[in-house]
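Apart from one protein chain that is not included, each protein chain of the complex appears where it belongs.
Presenting chain A:
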Amino acid sequence: MNILFLIQTFWAAVRAIPVTVLITSASVLIGLPLGFLLAWIKIRKIRILYPLAVVYTSLMRATPMVLLILLFYSTLPSFLNVIMNQKLHWHIKVFDTNPVIYAIIVFSLIAIANLSEVFRSAILTIDPGQKEAALMVGLSPIQAYYRIIIPQALVSAIPNIGNLTLNILKGTSLAFMMTVQEVTAVAKTAASYTYNYTEAYIDIFIIYFILGTLLQIIFRYLERYLSRHKLRVKAV
């Protein structure tokens, strides 16, 4: 065991944490509103869009992340190149674009599909009786949704949003395949010079463990904060 290498690589990998965090948080933040929109389409069974939403969701959820990344990274830039440069003559350097952008796109597409299912099931857990009560006191259906149903659905969705964020965080370790310099990629590259793979993997392990634990703590706190109304306090 090369302790010096272990420590050096650890700090090198730590410096790559912002990239990992950026990809994860950007994907989830993009996924939240769009996933919600998709969930809305599925719940209201909006014409034309509904079957598309269903197909998209099952496609994204049924295929392995690795495959999506490889497929996307090998085809999208060439595809964009054909459209933007050969057809539209915009002369954008598609192949020089920072691969982080592509990673964010891929992980956002995955997040959208999964979050739409999270939101859909969360909204369906809220008793429709509350919506009826809202209509009877004069709220419009849209007001009933955003004032009564959605705030409660968000709370019950938090643990699942946490799970998904955790999965994406771990999934970003695959972004090295897109030449993104995130935690895994940095450590692996360092190891490849001296063949100290064990040390590199230990470093990666520690970093993901810390990040994952932090994330779990954040989401647990968020859940507790948002579900104040569920706390059973002894009645006065």
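FYI, a contact is a pair of C-beta atoms (placed from the backbone, for glycine too) under 8 Å apart; a residue touches a chain by one contact, two chains touch by 3 or more; residues count from 1.
Throughout what follows, contacts and distances are computed from a predicted model.
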{"item": "Options \"ABC transmembrane type-1 domain-containing protein\", \"RNA polymerase sigma-70 factor (ECF subfamily)\", \"Amino acid ABC transporter ATP-binding protein\" or \"histidine kinase\": UniProt name of the undisplayed chain", "value": "\"Amino acid ABC transporter ATP-binding protein\""}
{"item": "Selected from A:A39, A:A134, A:A187 or A:A200 as touching the chain missing from the view", "value": "A:A134"}
{"item": "Hidden-chain contact residue, picked from the options A:N2, A:Q143, A:S192 or A:T213", "value": "A:Q143"}
{"item": "Chain not shown, touching residues in chain A", "value": "127, 129-130, 132-139, 143, 147-148, 151-152, 155, 228-233, 235-236"}
